[in-house]
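Submitted below is the structure of interest, expressed as structure tokens.
Only a single protein chain was left out; the remaining protein chains are all shown in position.
Entry: chain A
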Amino acid sequence: MNNSLIIGQYVPGTSIVHRLDPRTKITIIFFYVFIVFFANNLPSYGILILFALASTFISRVPIRFIMKGLTPVWFLIIFTFILHLFVTKEGTVIFDFWIFKFYSGGVIQGIAISIRFFLLILVTSLLTLTTTPIEITDAIEDMLRPLNKVKFPVHELALMMSISLRFIPTLMQETDKISRAQASRGVDFRTGPVKERIKAIVPLLVPLFVSAFKRAEELAMAMEARGYQGGHGRSKLRELKIEKIDILVYFVFLAVITVLLLTRTYG
């Protein structure tokens, strides 16, 4: 089994983006996703692109990791662009051949929508690239805390998330072990018609589920033996802290929003 297995796509680093409080990152991305749809002219797009590219640059995450995150959505981006090319009938005709008749408006719209897509994917993957899953869990637990008032089990949810994350590699190693054991008994996972291959997964899933339940039971007992009694009265080792740098980043982001709102065209 691959020992360098990384859950999610986190790339370790010490940049400002890495060190930001995960709550800061989540909040900013939330509002960024929102304001991307406000941009409607060159300067407003410019400021958004500048912000996204600058963050990417500061994070020092190698370009190939970012490109890997974008791979599944390239198709979507190109598809949206082409769709707009065909559908939008504004501006002057810039290309006319047989049934193809493209308008300048279509090209501009297509580019604009593709940029929006690109920016959304870029900033969200920047979050997962610079933040460990456990930090994201902590941030979510903290940000959902107000829901405790309506009896929503925030702590339990966060604990469930962190235990699931902790067991992903363990269960993957186990899957690998079982699939080898079954392959040595003649189960064929790789060839044959799709229907057969799906059937071959059954002898893989059954032992995996049985062992996962056994693990859960033992883990519950171990947690109880170590004094776990639910979220009440618990302290926390990992601590989220808003630093000066977080405040600074909030101000920068506010400036971005202001510039955007001032430069976009109204009416």
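Keep this in mind: a contact is a pair of C-beta atoms (placed from the backbone, for glycine too) under 8 Å apart; a residue touches a chain by one contact, two chains touch by 3 or more; residues count from 1.
Rule of thumb we're sticking to: contacts and distances are computed from a predicted model.
Student: What is the protein name, per UniProt, of the chain that does not appear here: "Allophanate hydrolase", "Energy-coupling factor ABC transporter ATP-binding protein", "Ferredoxin" or "Glutamyl-tRNA(Gln) amidotransferase subunit A"?
Tutor: Hidden chain identified via UniProt as "Energy-coupling factor ABC transporter ATP-binding protein".
Student: Have a look at A:L165, A:I201 or A:L240 and name the one touching the chain we're not showing.
Tutor: Missing-chain contact among the listed residues: A:L165.
Student: In the complete assembly, which of A:M67, A:V93, A:A222 or A:L261 touches the absent chain?
Tutor: Only one of A:M67, A:V93, A:A222 or A:L261 touches the chain omitted from view, namely A:A222.
Student: If the hidden chain were put back, which of A:V11, A:I134 or A:L157 would touch it?
Tutor: A:I134
Student: So which bits of chain A touch the chain we can't see?
Tutor: Where chain A meets the chain not shown: residues 3, 5, 133-134, 162-163, 165-166, 169-170, 173, 214-215, 218-219, 221-229, 233-239.
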